[in-house]
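Before anything else, here's the structure in question.
Missing here: one protein chain of the complex. Every other protein chain is in place.
On to subunit A.
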Amino acid sequence: MSARDRILARLRGNQPAQADALPDLAAHYTPRARGEAKAARLARFRTGIEGFHAEVHVSREADWPALLARLCADKQVGTLMYGANTPAGQRLTGAGCGATTLRPWAGQVEDIKADLFHRVDAGFTQARGAIAETGSLILWSSAEEPRTLSLVPPIHFALLDAATIHPTFYDALVSENWAAGLPTNALLISGPSKTADIQQTLAYGAHGPKELVVIVINAEGDAA
């Protein structure tokens, strides 16, 4: 018998005859649902993530590339890496980014690893959505926007559509039925990387980005 079979046999031999009833998550979440409109969800998301030291800027849909260029100039971003084949990436390619060099992700990470670690100042990605309750961004990795793009460069810019802000994490994964198909990597990001491992003193920029900048579009109006 293999280790696997022995472990499973021990567990099976002592398993309760009847499994417990399936936990009722809705009974906890439904009575606590806030029924907030988009603006209220955005406000809560913003308070949350700003509390974690992220910067939040609201922009009209038409203006975000210009805002991004301005923010890059303020932060002296020499090179911004992004995925060129997303809707946002195509906009960015067309609009340019002021004095900042736009560099599309190309090839496998091995081809650009040294640049990613040492020469790229910021990464730009779209957010799939966000969570109002905790002030978290939702990112799903893809061929266009790989995992390291939001991790390795010192600054991470994320573009968020206000209509995609969910009240809670539970709402996000149930309403979008994440269980039906997850990407290789799904992430919640709540602020720049941080640690309190030295004498409980909070310090930002531990191993991931030192700054997280969120640009929110489509904040106008109250349509969900």
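The rule is short, and it goes like this: a contact is a pair of C-beta atoms (placed from the backbone, for glycine too) under 8 Å apart; a residue touches a chain by one contact, two chains touch by 3 or more; residues count from 1.
Rule of thumb we're sticking to: contacts and distances are computed from a predicted model.
Asks: The complex lacks one chain in this depiction; which UniProt name from "Acyl-CoA dehydrogenase", "cytochrome-c oxidase", "Succinate--CoA ligase [ADP-forming] subunit beta" or "Iron-sulfur cluster-binding protein" does that chain carry?
Replies: Its record in UniProt gives the absent chain the protein name "Iron-sulfur cluster-binding protein".
Asks: Among A:T86, A:T101 or A:T134, exactly one should touch the missing chain; which is it?
Replies: In the complete complex, the chain left out is touched by residue A:T134.
Asks: Residue by residue, what part of subunit A touches the chain that was omitted?
Replies: 2-4, 6-8, 10-16, 18-23, 25, 27-28, 32, 48, 52, 105, 107-109, 113-114, 117, 133-136, 141-143, 146-148, 151-152, 168-170, 173-174, 178-179, 182-201, 203, 205-209
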